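In this view, the complex is presented without one of its protein chains, the others remaining in place.
Coming up: subunit A.
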Amino acid sequence: MTLLLRTLLVVLLLLPGLARAEGEAAALIEANRALIEKPSRQTIGPFIAELAASGDPMAAQILQAWEGKRLGLRKADGALFILAAEGEGFVLTDLTGKAAGTAAKADITELKPNAGVRGLIATALVQFTLSGPDMAARKAALDSIARDPSADHLGPLRGSIAGEDDAALLAQKQRLERLLTLQFDVDSAARVAAIQGFGTDLGLDVRGALNPLVATKRQALAGELPEGANLARELTIGRDLSRDEAYDLLVGAGLAPARLTLADQRAALAANLKDGAVAGVALAELATQGARDQAYDALEKAGLVPAAATEAEVDAAIKAHRFVDVYAEADPAVTAAAQAALGGIGTKVGAMQAADLALDAISLASIYFLAAIGLAITFGVMRVINMAHGEFIMMGAYTGYVVQLFVPNYTLSILIALPLAFAVTFAAGVAMERLIIRHLYKRPLETLLATFGVSIALQQLAKNIFGTQARPLTAPAWLDGAWVLNDVVSISYIRIAIFVLAMVFLGFFLWLMKRTRLGLQVRAVTQNPGMAASMGINPDRINMLTFGIGSGIAGIAGVAIGLFAKVTSELGNDYIVQSFMTVVVGGVGNIWGTLAGATLIGGLQKVIEWLNPSNTLAAQTYMILFIILFIQFRPRGIIALKGRAAGD
């Protein structure tokens, strides 16, 4: 097989210089008729290679026809034709490309090569596809080689580079050629050069090609290394592998007898049970491991069971052997170069992963910030515990879903949904303030419980109206996809949009509180409602408006969160505790504190997830534990209000 491939390769490499005359293909086929009519995978290789290399423009067509089972023999004279089905018969084309009339189905014997042969033909055809006139086909062929590279492709690929006129495809071909070279070239120096040529390229394809080169196999050796083995490292018992692993390797390699497992021991003892005793040990006494070992030893002495390896024998066997990691790749120069390249790439990937982690953390922080910013108003400024805040987020998300039912254009529907969600939750917030919270100012614990009542009622109402299954809230197409910096660092557009939205809200909040009359009044009412009232501010109206705005922002956050999370009646539940944590950790009453809290919590959660990637639940657990401890040291949060503004 290797010989065959080599032949194929050499022939294909010589291709450009071998432009033979037209009709060459026909002649070749005529000379190998027997092979074609009864092809077999073992024998057909050289012929296909020769045909492909003939330089005859018909060769590609003939091979394609052959692969597609469209080559046939005319029964009358045994001539070969390319067939095209038409009605009950075939339109014939002879092997030089000339039309040769038609024939009835009965007059033709179709050639049907088996799958193995067709595979060989397909490989040969790659070269024609790679140099063919159709750009889409060339690209598809390249992609298919990249997906499943093999040594066969190297030759055709190299052959096709010179004739490539499209710049992008040329670059792709050259990159792929180098990737194939470093894996399959016969020349060690060329492979090393190809590896070094990539430098610290971050592409997954490069790492995918390099990793198999440094793959190792763990072996136990009785004597010296076998000839040509590429040693990765010698293993020390105790440091690199445990005693048990070492012995298992010996057993696996057939160099030592298997140790007696407890199950085998049990079976052997049971098999030698005689008159209620095993080798003199009474059956009832066999309820401890010590007694069982004793009985087995006795059986062993009597020669009734095979000898089990004792601890001393295990030690001796391990001592008598060497344990090594051996590269699957035989060339030490290549493995060394690959190791060095992977090391360099690894460092760079580490840095990039840190950058990616930071991006992830920022995006999670913006989600928390978005979910918490409404609370920063209702809880942070007004000191009202609103357990239904999460349900306002859910209402916003469902508003988006309902709008999408009526407005099929996603961009337009989101643009409508944002203000509508604000309006809906603003109204809900004002209603709740008027009906419930107004009566419970200064009673925060009662507020907590009453708003919790509202929360479970709203959740169940949403369940009754929309059902328990998740509803889709689809982002517009321009938010699909991700901003890809390289194979390591990328961030989806939705997350960027959420980050932007969070920043917009931060700006809005600052503007509202610091630059508007309403903000001034809000601050006045929260600091001293009596004094504010005597200055002509209506505290009832201000409280109502403030609570409404806080709730309305929760609604908008709901639309944004609904774009990437499942819209269910429990959507709010997932965010409520985190949101309160964000506000408390950041410091109540200060929007910068909320921002800091969101950044801290988001960043921390991502870092813990990175340390323990399999388990996001654990990340949340540890994060909450951290927050509980954090509150110990800064009970008023990261940014604590001082003096009168603190309210005590």
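Here is the rule we go by: a contact is a pair of C-beta atoms (placed from the backbone, for glycine too) under 8 Å apart; a residue touches a chain by one contact, two chains touch by 3 or more; residues count from 1.
Heads up, the rule we're going with is that contacts and distances are computed from a predicted model.
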Worksheet item: What does the UniProt entry say the missing chain is called, choosing from "Cytochrome C oxidase", "Urea ABC transporter permease subunit UrtC", "Phenylacetate-CoA oxygenase, PaaI subunit" or "Oxidoreductase"?
Response: "Urea ABC transporter permease subunit UrtC"
Worksheet item: Hey, which of A:Ala141, A:Ala256 or A:Leu269 is the one touching the hidden chain?
Response: A:Leu269
Discussion item. Tell me which of A:Gln289, A:Thr310 or A:Gln527 is the one touching the absent chain.
Written reply: A:Gln289
Discussion item. Touching the hidden chain in the complete assembly: which of A:Gly303, A:Pro472 or A:Pro635 does that?
Written reply: A:Pro635
Response to the item:
Residues on subunit A facing the left-out chain by the touch rule are 262, 266, 269-270, 273, 283-284, 286-289, 292, 385, 387, 436, 439-440, 442-446, 448-450, 452-461, 463-464, 573, 577, 580-581, 584, 615, 617-618, 620-621, 624-625, 627-629, 631-633, 635
